[in-house]
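This is the structure I have questions about; it appears just below.
Just one protein chain is left out here, and the rest sit where they should.
The first chain written gets the first letter, and so on, giving A and B; residue counts start at 1 in each chain.
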Amino acid sequence: MTGKSILSVRDLSIHIGAARPVDGISFDIAPGECFTLLGESGCGKSMTALGLMRLLPAAAQVAGGSITFDDRDLLALPEASMRGYRGGQLGMIFQEPATSLNPVLTVGRQIVEALELHSALRGTAARARAEDLLDQVGIPDPRRRLDEFPFQLSGGLRQRVMIAIALAGSPRLLIADEPTTALDVTIQAQVLDLLDELRHKQDMALLLITHDLGVVARMADRIGVMYAGQLVEEAPRREFFAQPAHPYSVRLFAALPDSERRGGRLATIPGSVPAAEIRHPGCRFADRCGEAVLVCAATPPPWREIAPGQRVRCHLPGAAPAVLPGVGGGDTAPSSDSRPLLEVSDLQVHFPIRRGILQRVVGAVRAVDGMSLQLMPGRTLALVGESGCGKTTAGKAMLQLLRPTAGNVRLDGVELTTRSAGELRPLRAKMQMVFQDPFASLNPRLRIGDIIAEGMLALGTGGKAGSGSDHATAATVGPLLEQVGLRADMVSRYPHEFSGGQRQRIAIARARAVHPQLLICDEPTSALDVSVQAQILNLLSDLQRELRLAYLFITHNIAVVDYLAHDVAVMYLGRVVESGSADDVLRSPRHPYTRALLAAVPRVDGVRGDAQKLAGDMPSPVKPPSGCHFHPRCPLADEACRRRYPEETRFGATHVVRCFKA
Amino acid sequence: MSFQVVFLWSDVLLFVLIAAIVALILWARRQDALRAAWGRVARDGMAMAAATVLAAFVIIGLLDSLHYRPRLDARPGEPVRYAVEVHSALDALLSDLRQRSEKTYSAPLATHLFAKEALENSTQREFPRLKHGGTHLGADLANHEFDIALRVSRGCAGGVALWLLLTTLWCRLKGLELLAVLAAMKPGADLKVGAGDTAIGAEKNVATGAVFVTLLAILLLLGIAVALGGGYHVFGTDKVGQDVLYLSLKSIRTGLLIGTLTTLVMLPLAVLLGILAGYVGGWVDDVIQYLYTTLSSIPGVLLIAAAVLMMQVIIDTHPDWFATSAERADARLLALCLILGMTSWTGVARLLRGETLKLRELEFVQAAQAFGVGRFAIMRRHILPNLMHIVLIALVMDFSGLVLAEAVLSYVGVGVDPTTISFGTMINTARMELAREPMVWWSLAAAFTFMFALVLAANLFADAVRDAFDPRSSA
Partner (left out) sequence: MLAYVIRRLLYAIPILIGVNLLTFALFFVVNTPDDMARMQLGVKRVTPDAIQKWKAERGYDKPLVWNAAAAGTAAVTDTIFFSKSVRMFAADFGRADDGRDIAREIATRMGPSLAIAVPTFVLGLFVAIAFALLLVFFRATTLDFTGVVLCVAMMSISGLFYIIGGQWLVSKVWHLAPISGYSGGLDAGKFLILPVIIGVIGGIGSSPRWYRTIFLEEITRDYVRTARAKGLPERVVLFRHVLRNALIPILTGVVVVIPTLFMGSLLTESFFGIPGLGSYTIDAINAQDFAVVRSMVFIGSVLYIVGLLLTDISYTLADPRVRLQ
C-alpha cells in the first residue's frame, strides 16, 4: 500500500434481522487505486457497497465498525452532511443500467441535478458541463443526447450516462457494483476501458465489485475475496493470479471453464454459500473445503501474511495446491461423417411491425434472417453471439416453439417446419430444451415429480403412459433425479425448496426424461455462479458421454464455448457469420466480428487482446445495415461490404466465413 | 313432521359455496405454497380477529339460510297444510324478538312509545306504554335503570362464563394452557408450552390469542344482548313496531349473500374468458376484449338499474312462478347477484388476461409446449394454478365493496326486494324519519354499525389475504 488510504473500513458489520450479510470486514483503498471485491452472489459485496454510501435498505442496519473516508468517520456524520459526500466525494454506479435511470426525466436533467447539488453551476453553465461530461464518457453527439430519455439509449450508453452522473460531483472514490454484468462483452470492454481511463485521468480511486475473474484481471490493483460476509483473502493482482492462497480462491480458478480443461471435468465446490443467518464457530468455508482439518470447523482462522501485501484467512499452512487435478476424459466427439442430426437451412423468423390507423404491416424485426447450420449426433455445437443477435429465437424456431417465417429445419432427416402441432408431437421426444432462467422454467405450483413426469405423460414415453399412476412415475422419476445428482426422495418437493443450480438439474432431468437425441441449451448457466456453473457443465458432459446426446449450446460466454463445444457458429444480427470446429473458429478466427468478440473477453491471465476494440452498438434488427450487416462497425469495411452481403467462403473442411476480407 | 323444509335457491348456492370452500381448504392443505400463504394469514393477529368476527356473521347468516314452512294446525283427517310464510332457523331462535312487535317507533330500551298518542277515554295525549318492552317492570318504572344495569352485568357474566367454557375446552383438546395462549399475544412472544407436544407446533403458528380475545368481545355482546333482549327492545323498534335488533340480524344474510354469490357467479366466466383471451390470443382475444370493453363502458350503476328494472318487469308479469313471497324475494336477490356479477366480471377478466399474457411467456410454459402438451392442459396445469391467488384476492377484496353497494342500490331503488330485510332497506325506510324532531336515529345507527363491523372485518381480512398471497407485497 502506498501512502495514506482514502477509504478505510474497519470491522464493518451489517445486519438484517438475524442475518449478517456483512460480518466484520476491513480494507483500505489508496487514492487512485482500483480495489476489487470479488465474490459469488450472496456473499455480501453489494451490501458492503451500499453500506459505504449509507444507502442500505430500510431493514438493514450497520451493526458495528467504522468507515473512514478522508479522515472523517462517515458513520458518525448526520444524514445532511452525509448527503454532501454521497454523490460528491463518493460516486456510485449500479449493475442494471436499464432500470437505474429515471425513465421520465431527460438524461440532461438527471446529470444537471447532480451538478446543482455538488457544484455552484446553474442553468446553461450546468448544461454545458453536463454536455462536457457526456463527451468525457464517450457518448457521441452529446448535445442531442442531453434532451433524450434513457429508453432511447442502448444499454452501453445508459451505463455511460450513469458514469457521467457519478462523475458530476467529481468524486474521489467511485464505487462500481457489477457495472458490466448486464452488458455484452464488446460493450463491457468499452465500459471497462472508460473506467480505467477516467481513473487515471482524474486520479480517482475505484472500488469495483464483481464476480468475474476476467474483469478482476483486467482492472484490479488489489483484490479482496469475499465469502459469506467476510474477506478471506486480500492480495495485489500479480500475486493473486500467480498464486491464489485461500482454498476458495483456488477453487474459483479451477471452476473456470476454458480450452485447457476441455474434455476433462471442472473442479466444483460442493454445496452452496451458507445462508447469512448461519453462525460459524470456525472457518466459514470449512464444510465445503476439501482440505479442511479439525481446527477449521472449531476456531475462526486468523489473518496470515504469506507474501508482501497478500493476506489470507486460513488455518492451512502455506498456500493451498495451485492446481486441482482434473479428471482426464479425452475428446469424446464422434467422427463427423455420419448423417447430421439437425440440419437448418436458411431459417428466417420475422416478427411483423404494425403501424398506422389500420395496423398495416410496415416492416419486420428480422430476428433470425437466413441462418444455416448442421449438428452431428453426439456433438456439441455452440451458437455464440451478443444479446439481440437472434440466437434464442433461432433455438426456439428450431424446436418449432416459434413458427419460422421461412427456411427448413430437418431433425434426423424429417422436415419439421411443414408439420402441424399434432404431427410434431411424436417428434418432440427427440428434441428438448433447457432454458436460461432456472426460476422461471419450473412451474412453482407443481411437485418435482410431476414436473419431470409431465413430458413422459404427454409424449407417452414413460412406459405405462396415460395411467399416470404415482408409483409408475415415481419408479421412473427417482432414477432420473439421481442421474442429475439429486436424491430420489425429492420427488414430492416443490421448486421453491431448491437452489438455482438444483433447479437447473431438475430442468435437465425433465428434458432427459423423454430420451431426446438433441438438447437445445439456452444459456443454461448464465444465471449461475461460477462454482455452480461448473457442476452443470460437468453434468452436461457426463450425459453426453453416456447417452450420445447432441447439444445446441446457445451462449455468449466464450470460455464455456471453449471448454465444451466441438463446433462453433458465431451469429451477428440474425445470421451466422462464421462457423467451423471450435479450434478453427476460436484459435484462427477469420471474421472481424469473431476476432473482436474474442478480443473483448477479459482473460484471467491478464493478457490483453491486441485486436481492435469494437466501437458502437449492434444495429437494430428492424433496419439491418445494407450489404454486410457488420460493415458500420468493421475496421476493414470498404465499398463492396456496404453493397453486398458476402457469400460463404470456405477454409478447410468445415470452416466457413461470410466476409470479403477473410 | 311439524314443518316442511324449504330450499331457496340462494340457500342451495350458499351451501354449495361453503362446500366449495371446505374442499378448497382441504386441497390447499396439500399445496405447500398455499399452506405457507395461509400460514401467514393465520399468524396475523389482526386478520384472525377479523376472521373471528366474520365467522360470527357467517354463523348467523347460515342459521338464517335453513328455511322451513311451519305446519298449520289442522284437524285429523284433513290434508296437511303448511303456512305461506317461510321461516328460518334464526327466526325460530329469535321468535321472541320477531313476535313482540310494538305499534310503532320506540327508542332503544324504552318502556314507552316514541310518539304521544291520544289515550282512550282521555283527552290528554301521552306516551303509551309498550306492549312488550319493559312490561316486567310493571308500574315500578323507578327500577328501569337498575334493571338495565342488572341485566347488563348478568349478560356479561354469562358471556364470560361461556367464553371460559369454550376456550378451556379448546385448550384441553389441544393440550395448551389458556394463560399461555393469551400471554403469547404480546408482540415478539412465542407460544411455548409443554415442549414435545406435536399439537403445539401447529398451534404456535396461529394467532390463537387474538381469536380468543375477539371471541370474548363477541360473547360479551351476545350475553348483554340476550339478557337485555329478554325484557326490552335493545335497539328500539321501527315504524311498524318491529324489533330493530331482529331486523339487523336478518340483514346479515342478505349482505353475505350479495358479497359472496355475486363473485361466485362471475368467477367461472371471468376466469375462463380471461385465460382464453390471454393464452389463445388472436381473434379469440379480440372478441373477448370487445365483449368486456363494451360491457364495462356502461356505467355500472346504470347497467344494474336498467337490468334490475327489466328483471322487475319479468317478475311482476309472472306472479305464478313463485309459490311464496319469500321465493319471489329470493329470485330477485339472486337476479341482483347475477346482474352485479355480470357487470363486475370484466375487471377480473382483464386482470387475468394480463397475467396470463405474462405467464404465457414464462419458460415453464414453453417447456410444456416443447413436450407437445395440449393447449387446454397447459391452461389447466400451468396457467390456472398460477392465477388462483389473483382470483382469491379478487374474491375477498370484492366482498366488502358489494356489501356497501347493496345499501346504495337499495336506496336508489334497484336493490333487493322491498320485503327482503337488508341493510339497504333498513336505511332506506329509516332515512325518511331523519327530519322528525327529535330524531329517530336507532334504525340507522343499528344498520350502519352492523354494516361497519361486517365490512371492516372483511376489509382487514382481505388485506391480510392479499399481503399473504400477492408476491409483490411480500417484500
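One rule holds in what follows: a residue touches a chain if its C-beta (ideal position, glycine included) is under 8 Å from a C-beta of that chain, and two chains touch if they have at least 3 such contacts.
Everything numeric here is computed off the predicted structure, so don't read it as measured data.
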Inset, instruction - Please pick, from A:P78, A:P281 or A:G356, the residue that touches the omitted chain in the full complex. - result: A:G356
Legend entry - Candidates A:I29, A:M53, A:I506 or A:V656 - the one touching the absent chain: A:M53
Inset, instruction - For the chain that's not shown, point to the residue among A:K45, A:R86, A:R145 or A:H556 touching it. - result: A:R86
Legend entry - Full-complex contact with the absent chain, from B:V301, B:L357 or B:M388: B:V301
Legend entry - Omitted-chain contact residue, chosen from B:G175, B:P268 or B:G413: B:G413
Inset, instruction - Extract the touching residues of chain A with respect to the undisplayed chain. - result: 53, 55, 58, 80, 83-88, 91-92, 94, 96, 99-105, 113-114, 117-118, 149, 151-152, 162, 165-166, 168-169, 355-359
Inset, instruction - Could you list which residues of chain B touch the chain missing from the display? - result: 290, 293-299, 301-303, 305-307, 309-310, 312-314, 316-317, 319, 400, 404, 407-408, 411-414, 423, 427, 431, 434, 439, 444, 448, 451-452, 455-456, 458-460, 463, 472-473, 475
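Throughout what follows, only the chains that are shown with their structure count from here on.
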Legend entry - Chain centre separation in whole Å, for chain B relative to chain A (CA means): 54
Legend entry - Residues of chain B touching chain A in the complex: 31-33, 362-364, 366-374, 377, 381-382, 385-386
Inset, instruction - State the interface residues of chain A toward chain B in the complex, per the touch definition above. - result: 396, 399, 401, 421, 424-425, 428, 431-433, 435-437, 440-446, 451, 454-455, 458-459, 494, 496, 507, 510-511, 514
